[in-house]
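A short write-up of the structure that comes next.
Shown here: the complex without one of its protein chains, the others still in place.
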Amino acid sequence: MSLSHFDAAGHAHMVDVSEKTETARLAVAEGWVKMTAQTLDLATEGRADKGDVIGTARLAGIMGAKRTADLIPLCHPLPIAKVALDITPDASLPGLRLRATVKTTGRTGVEMEALTAVSTAALTIYDMLKAAEKGMEIGGIRLALKEGGKSGRYEAPAP
Amino acid sequence: MSLSHFDAAGHAHMVDVSEKTETARLAVAEGWVKMTAQTLDLATEGRADKGDVIGTARLAGIMGAKRTADLIPLCHPLPIAKVALDITPDASLPGLRLRATVKTTGRTGVEMEALTAVSTAALTIYDMLKAAEKGMEIGGIRLALKEGGKSGRYEAPAP
Amino acid sequence: MSLSHFDAAGHAHMVDVSEKTETARLAVAEGWVKMTAQTLDLATEGRADKGDVIGTARLAGIMGAKRTADLIPLCHPLPIAKVALDITPDASLPGLRLRATVKTTGRTGVEMEALTAVSTAALTIYDMLKAAEKGMEIGGIRLALKEGGKSGRYEAPAP
Amino acid sequence: MSLSHFDAAGHAHMVDVSEKTETARLAVAEGWVKMTAQTLDLATEGRADKGDVIGTARLAGIMGAKRTADLIPLCHPLPIAKVALDITPDASLPGLRLRATVKTTGRTGVEMEALTAVSTAALTIYDMLKAAEKGMEIGGIRLALKEGGKSGRYEAPAP
Amino acid sequence: MSLSHFDAAGHAHMVDVSEKTETARLAVAEGWVKMTAQTLDLATEGRADKGDVIGTARLAGIMGAKRTADLIPLCHPLPIAKVALDITPDASLPGLRLRATVKTTGRTGVEMEALTAVSTAALTIYDMLKAAEKGMEIGGIRLALKEGGKSGRYEAPAP
Partner (left out) sequence: MSLSHFDAAGHAHMVDVSEKTETARLAVAEGWVKMTAQTLDLATEGRADKGDVIGTARLAGIMGAKRTADLIPLCHPLPIAKVALDITPDASLPGLRLRATVKTTGRTGVEMEALTAVSTAALTIYDMLKAAEKGMEIGGIRLALKEGGKSGRYEAPAP
């Protein structure tokens, strides 16, 4: 098995996609931020009157998706057509669950854009709540769904 | 408990640190990327002759740390004095473990810079190995150690 | 009336444009920087031999247009095909009038790119002349013309 | 009168501030976005349940302040210590009034950071409401207050 | 002869490419970093066990190519389809020779992207080796080959 991000000599390169056709592509990524129940209360009450942790993280995730090619060395720049981020409290975690959906019409997929959206939003949640709890953990970041392109559909097994 | 990133009216702001003194500050963050044993072999063999997954991820993490204030809406820009990233294979995971150390002399801490370094490096590992395995998972991202500043020393409990 | 930048639940998202067709799009935006007649003399004399305020502002505006999707959270990244900025002295203001023209072939319009070009150029004019006059005012920033796309042609009424 | 952003030959340069002392500096800038009363209703209702125009603009303005030295060619990069943005509805405009406060401890002032925060937030308001009204106008952008540094205190006259 | 980056009045603008057709485009640029034989030994030994100067420079060049439109004022943003960088030791220089290949399918060429890749990689080589030798020189940066677009094929004469 060879990795496409390296050439025959093992040197990193941004792989040539100029021969690929432009097709509709979709990726969904997910993740979570685990915290104490008290911190989760702060994050969710916050939406009403103390400050909007979730809204801030959502915007940071959307903006982060647009910076993917700046951050990930061998990612192609892509004209992103859609980014949406669902961030929902889960008392059983306890914490916040994140799910990013990204679409494009292009020559490569948007998996990295979706994963970067989730990561950036999760980091922002950490930043906004760290005064209350330094021990939060970010995890469960993975690709949930991918459609379009030559490699076709991928759906992650249930976690 | 109120969150420092919101003012009394609940509006997000970049909190005023101008009255804080410049002190030496350190943060260590950690995380991992879980993959199959075969993918881990690809990642580690790669260092020798097929392409350097770990070296690429390390650079991406270092550069990501410098972009923290661009990515996290309410983070202060900081003159980072040091960034180092250890990325080591762990056959028991199986996968790669990441550990970032960031230092500054400044008015706020560098927790977010260390966490951003780990996240960016983990995303880069995913990007470089995704042709081999789409089901990799990024997790265990947390602050391991923090020193300096008014709130003092924090060390995470053993995982 | 609902706003396209929010979904049904009121959450901000980057709206899906993947079903839109790529068409030629044009936007023209305008604005001004008001200053004293003496400061205007400085700005315009400057072109000849004391330093080029207007040329510097023009370049800043063109470069600013390319950063639009970085600055405006829910803007789509776009392959800009043209940016031009006219900056002309107007003794009756007194001050400088700015007019930016932006074109693309894409799935969304370039209104924000044109408005960002005008704003960035106006800020640069302020920066370069503020040693002479801190009381300058930036105003009159509006969309003058928009063509292309499903919503069709828009032309602002005379000011 | 000569402009500090040009040298003796009239060439643009980033002026040498290395001999200046680091002092506490504050700048306040203001501006507005004028719209119809119906659009203003959309913007303010939005906070409750249809989507948060004002919250999004506030974050964009804070993040924009951090990009000032990237956008304005001759601005010095500065370690910003505080950014806050007040955005309040004004039925008599009708529209939204913006006011940004920026602080640093550094060798140059933060006027441009405050003005850039206001401009970026105003552009974001336009972007989020343009589906409802293309004819909105951005204006009244000016420096309201400046403290610190050799040139001392400046306060704008009442508008 | 007039320069396309200026309009009839001599004002800089980003030239209108919206009427051009999207075609496959290729550019190859080259350059070198001259150093003493001892420094070259450090750079090349480094690959094995002391640190990877060449691998770091290659990544910096690839990432630099993606920043071209941010750096060069009148460059159009382009969806880069491929970037590869060859960096090879040349004992007769002595030093390292760089060669960047960039492809896109777009309305303008990728000469500037290829030249920026070479320049950024060369600067990174200087940065990583400057502790050993401050007197290194970067030179020979030129366009080697260009294909596609209305102006057709260009191949540089042998150096």
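Think of it as A, B, C, D and E in the order they're written, each chain with its own count starting at 1.
Going forward, a residue touches a chain if its C-beta (ideal position, glycine included) is under 8 Å from a C-beta of that chain, and two chains touch if they have at least 3 such contacts.
Since the structure is predicted, the reported quantities are computational estimates derived from the model, not experimental observations.
Judged over the whole assembly, touch between the missing chain and the shown ones holds for B, C, D, E. Note that of B:39, B:104 or B:124, the residue touching the chain absent from this view is B:104. In the full complex, the hidden chain is touched by subunit D at residues 7, 11-18, 69-70, 73-74, 76-79, 106-107. Annotation for subunit E: contacts to the undisplayed chain at residues 1-7, 10-12, 31, 38, 42, 46, 49-53, 56, 59-60, 63-64, 67, 70-75, 111-112, 115-116, 119-120, 122-124, 126-132, 134-143, 146, 154, 156-157. By the touch rule set out above, subunit B reaches the unshown chain at residues 24, 55, 58-59, 62-63, 65-67, 77, 79-86, 103-105.
The working rule: only the chains that are shown with their structure count from here on.
Between the two copies, subunit C and subunit E, the C-alpha superposition involves a rotation of 120 degrees in steps of 5. With centres taken as mean Cα positions, subunit D sits 31 Å from subunit B.
Look at where the CA atoms of subunit B average out and do the same for subunit C: the two points lie 37 Å apart. Contact with two or more other chains is made by residues 52, 55-56, 59, 63, 67 of subunit D.
Chain-to-chain contact here is organised irregularly, matching neither a line nor a ring nor a star, and falling short of all pairs touching.
Checking each pair of chains for touch leaves A-B, A-C, A-D, A-E, B-D, B-E, C-D, C-E.
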